[in-house]
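Excluded from the complex is one protein chain; the other protein chains are retained at their positions.
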Amino acid sequence: MKYSVFSLIHQAIRGQKDWTPVWRDPEPKEEYDIVLIGGGGHGLATAYYLAKEHGLKNIAVLEKGYIGGGSVGRNTTIVRSNYQEPGNIPFYELSLKLWEGLEQDLNYNVMMSQRGVLNLYHSDSQRDEYARRGNAMAMHGVDGELLNRDQVREMVPFLDFENGRFPIQGGLLQRRGGTARHDAVAWGFARGADSRGVDILQNTEAKQIRVENGKAVGVETNRGFIKAKKIGIVAAGNTTRVAETAGLRLPIESYVLQAFVSEANKPLVPCVVTFGAGHFYISQSDKGGLVFGASLDYYTSYAARGNLPAVEDTIEEAIAIMPGISRIRLLRHWGGIMDMSMDGSPIIDKTDIDGLYLNCGWCYGGFKATPGSGFCFAHLIAKDEMHPAAKALRLKRFETGHVIDEAGTGAQPNLH
Amino acid sequence: MSQINRLAEGGLINRSKPLNFSFDGKTYEGFEGDTLASALIANGVSLFGRSFKYHRPRGVMTAGSEEPNALVELRTGNRLEPNSRATTVELFDGLVANSQNRWPSLNFDLMSINSLLSPFFTAGFYYKTFMWPASFWEKLYEPAIRRAAGLGKPPEGFDPDHYEKSFAHCDVLVIGAGPAGLSAALAAGRSGARIILSDEGPLLGGRLLSDNLFINDMPALDWVQKVTAELENLPNIKILRRTTVFGVYDHGVYGAVERVSDHLAVPNEFSPRQRSYRIIAKRAILGSGAVERTMVFGDNDRPGIMLGSAVRTYINQYAALPGKRAVVLISSNDGLRTVDALKNNGAQIEAIIDTRNGEMIQRALGGKRVQAVQTIDKNGNIRIVECDLVAVSNGWNPSLHLTCHLGGRPVWDEAKNAFLPGKLPTGLTVAGAAQGKFTLQEALEDGSRAGNEAAEQLGYQVKSIEIPSAEPEVFAHQPTWRIKSTKGKSFVDFQHDVTDLDIELANREGFKSVEHMKRYTTLGMATDQGKTANVAGLAILGEVSNRTIPEVGTTIFRPPYTPVSLGALAGHHIHRDFRPTRLTPSHQWASERGAVFMETGLWMRAQYFPEYSGENWLDAMIREVKGTRESVGVCDVSTLGKIDIQGKDAAIFLDRIYTGTFSTLPVGRVRYGLMMREDGFVFDDGTTARLGEHHYLTTTTTAGAAKVMAHLEFCHQVLWPELNIAFTSVTEQWAQYSVAGPNARAVLEKIVDPDIDISNEQFPYMACKSITICGKIPARLFRISFSGELAYEIGVPNRYGDALIRALMDAGKSYGIIPYGLEALSTMRIEKGHVAGGELNGQTTPRDLGLSKMVSQKKDCIGKHMSERPALLEPERPILVGIKVKNTRSKLTGGAHFLDIGSQASLDKDLGHLTSVTYSPNLNCWIGLGLLKNGRNRLGETIRAVDFMRKTDVLVEVCDPVFLDVDGERLRG
Partner (left out) sequence: MRIPCPFCGERDLQEYSFLGEAGLKRPDPKADDAQQQFHDYVHIRKNKAGLTNELWQHIHGCRSWIVVRRDTLTHEIFSSEFASDTLKEPAK
């Protein structure tokens, strides 16, 4: 049912009786043109754009649990395109542009809120690094502003400007950045894909990608074998586990990243703020909770939960810039599994196996990429060529040396 | 003010200590031992707050940390604590609390208009609307939603209190000091095992505090007292009261927070407000008890509708009577205990409604306080029972949250009609009601068992313990999850205003997975994390989707068990102490001279030395550079990493980690070295001195010191353990100063001991030597130059660092020696084209830095293969060049990008960027270093340095990166 003022009033009067499932719960067919492994944000977005942009219908999304149960429902909801490397800039900007029209496109309110993303800097050299980044963005028409200390103070007055260990000198602001309601993104794409005929198969686990004569031909699942002409791996933290069933070895390691939310309070934090002398980032949800995170728990993990050192480090960084929140209470912290790539940038590419496509390496930046990733992956699968905005995100770049290393920390994933 | 509902006697309150407090500006009196909730109940207050979405009036539902409704703003100003549960706030004299999330007042809340709009405000409402027109979301809808949402106000300023962090170690951690926990602590404690016993409340005893039970035919509180006294006398037991174990982490690590001073108006001097613990326990016993369930019926949120167990707590522990005319709603005999408590304390029982008889409450009547209930029996007869209190008992949910923190999933037990702990974290066992052993006798036995087992497993001799006998209890029951209402809202999650219809709607729209239902309706996501809501929620989801409770499953419990102040987890690592501050050996001296310092990583380094108050950095830098280049300057370079490498394979080792060759370096000489990561990008640079045949001293950049050390250790221990070498970081053991300028030698000659010859012939450029200075003080002298001048670095053991800077300044007085800071240091290195932070950014290869020749072709080294990947050799790849403004009045800015004249901004046309800039006092204009595409072939050309951030567009000339003394005559002089 389309969401409109009319349907809402009608249903309010009708006691909300006529709403139907936002997506169907179909039985798997024997064969699909395209099978996507992974019912997270990126997989659902890929299915949606395959159907919408390329008119393809015979598509299945396999999800081993419930859709949106992985990173798309666990992240800190930040959306931005303030990247520095030429390989990343056009891709993330395409993604941000898609975000900007997403509600109207999906007829689903994902609460995209362009409240701004402010990266604080704490030294002259960091200011110049941010200027370098802002200028790289400007080369592609991406918005960015370098603020001085007074301008930052005006925007976020309760930061510690007086007594900080690393004094705040200013910030790089991207006004078009912000946050979105993470679960709604998964549900909105699922609804859009489902209504265009995509089969979303929950509780359907891909056990084995079947490869015959160098070509991917289908997926063994807990619900039987599903034939497919093309298969896309969109499995985020579980990429390695899925890909190895096809014999692929990848430049990916899975780490746990924790996220945190405080009790809900009245508005305090007006935009996304990040701490330049640490990794801390924070925003406030519409509901009022402070949503924040910082560094990875530095070890590989598939356990989706973290440990106390990272908890304490994160909160020390929080208090370092916002001493005023020390009496606010932590409500919940949890972990997600990050598919960390070797240069900190994503991979959207074909593999050496005919008909098998790969979308992974999102590190801890996958949420903002959701629409762009789906759009470009759909383009690749449908047309067998890289989308121009994602043409640098090749799998082979590690061999050739065309790495996209924003942080300059090299092939050690837990440093990105 | 009279306490109209205070019982004449009984309770664990101290009637000789009356306390004054205020709620919403009105003052009241309570007693020591009260909570804010019990004191307000004693004063006849039943309206505590407003709900999140509909702003419905809410009272107290529970007497513990599971409270969903009675949230208040506690204290004021910078100590404001929003969302404080009145049920756990201990009363103190002068306490100030205010209701929250209402306007203009708690009694008359205009926002309750939301209740009228509730046909719209169902689950998932937001996702379907606020989309038209698109631009209105940020401007109109969202600000309105944000203002309406949230609960309490955040504090107004910085927290005046402080917090501590602590590690604690024990054999057995006992969580919860109810009957099971006390029994466990006693059993394990008597064995001699080291025990930590924690409880979230101020008193030990758990439910024994609130139910008048008997143990060994004596009041149970006598038993609690006896056990407490014994535990307090055992030297191997630490009791942590007011301490919540909030999380379980890997390998027996438990997070806990002790509310040291929250029961006081302000913390005592030198006391923290709270203290967080990382408890490392070999074994843990969870005796966290259980939380009673309410029932879901129409308008079940009216103030005055409470859990039966809470009613008993208020009566028995606090001597506060929550109502005078009570309806008791039960689904088992367990709830009948409430009837006795009420009757014995002067309340009238208007009705006992037992769902086992087919009678149910359909709906509560009343607004700000329940006034009656409408019931229906199995024959359909409806009756109205007037009352001012409804006590609900519907069985118990074990508080098994901590068992889930490492991935355990609760398991539904058909017999007990409750979720019980599933797979447990290693080392943790569960005892008592938390394990579904609800009777007192079971809890006492189970606690003793668990305590004994834990001690035994750890090798302690357990003593036989006589388990006391408790009065018999019956807990079997059949829960009634909800009564379909004819009218009114039936709340499941009270704090988030989630009703049974919201769950039905979620199911109708396909949100059938319990996680989807939770996220769509927000059930269980409020500050109480659904302690009273989750089980009922999934039972109802099961009912409407024709699934059993086990089929529906549960959502995941995450830490913390109850919310924890952020401050407690930061401890003292805040403000200036957020991270350590490292001071250079000359810091004291530099402070005395009025140096301006800047942060460089953890170090504080002198940025410049103003000659007069108010001299700006640029003027000071120009003066310092000129003074150095014209005569002599001195700079503290102790922050550079220093690694002492010794062993017969030291030379081989260095050849493998550096691009250059160090095995051929003669003793007494220094060589510049470049280190790559294995992926072929430059990792760090620095000089290495050969102090002896098998003895080298390697320096690193300031920023690279720690990571280079770890890298070398990796290379040795993991890659080449067969090499006979050892190394140690001596960064902090040596104070080191650069003495630079044409008169540097003359100055040093004044302080080196007479037998030391440092003439150009005896001690040429790149020489090094162990010497003595100032009368037999050991020192190391290196003839190396970052500034491009005749220069030395002189190192002395750290304790002489302060003396040496003073001695150097003294010795140089006649030459007008000046100290220089980081600004001048940076300017001089840019003038010489030396790479530093802006160029050594982890994204450049030796080739990019114009240092290809530094990579020996005669040997392998870390990174060599990968630095030859095709993309890294492309001629188009940016390479280091010098940049000079065309117009001397122009200024350069770091981070500006290069464009050709006439080019439009685009990624294709982007030619690179400025990595370092400075004003050059020698060239009298701004210069810089940059990475420019095809740069080496563009020397002499004019391009633009464009800075969109600073809004400048400057014509610049591409030049060689060495601006000064290209042939290096000065440094060899």
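Chains: A and B, in written order; residue numbering restarts at 1 for each.
Basically, contacts are C-beta pairs under 8 Å (C-beta built on N, C-alpha and C of every residue); 3 or more make two chains touch, one makes a residue touch a chain.
Just so it is clear, the structure is predicted and the values come from calculations on it, not from any experiment.
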* To do: Give the residue, chosen from B:17, B:251 or B:576, that touches the chain omitted from the document.
  => B:251
* Touch with the omitted chain, as defined above, among B:679, B:789 or B:823 -> B:679
* **Option touching the unshown chain, where A:41, A:218, A:251 or A:323 are the choices** => A:251
* Residue of B:134, B:168, B:280 or B:854 in touch with the missing chain, whole complex considered -> B:280
* **Footprint left on chain A by the chain that the document does not show** => 238, 240-241, 249-254, 298-303, 307-309, 342, 398-399, 411-414
* Asked: Footprint of the hidden chain on chain B, which residues?
  -> 167, 249-253, 278, 280, 406-407, 426, 678-679, 710, 713-714, 717-719, 721, 860, 864-866, 868-869
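What we mean here is this: only the chains that are shown with their structure count from here on.
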* To do: Give, as an integer number of Å, the spacing between the C-alpha centres of chain B and chain A.
  => 22
* In the complex of these two chains, what residues of chain A are touching chain B? -> 3, 5, 7-8, 12-13, 15-16, 19-25, 65-66, 68-69, 73, 86, 89-90, 101, 103-104, 107-115, 122-125, 127-136, 138-141, 144-146, 160, 163-167, 172, 181, 183-184, 187-188, 202, 262-268, 284, 286-288, 303, 305, 307-308, 311-312, 315-320, 323-334, 397, 399-403, 405, 407-411
* What part of chain B is in contact with chain A in the complex they form? -> 52, 79-83, 119-120, 122, 125-132, 134, 137-138, 142, 145-147, 149-159, 163, 165, 247, 249-250, 253, 255, 278, 405-407, 501, 505, 508-511, 513, 515-516, 519-520, 522, 526-527, 529, 556, 558-560, 563-567, 569-571, 573-579, 581, 598-600, 677-681, 683, 837-838, 841-843, 866, 869-872, 893-897, 905-907, 909-910, 913-914, 917, 946-950
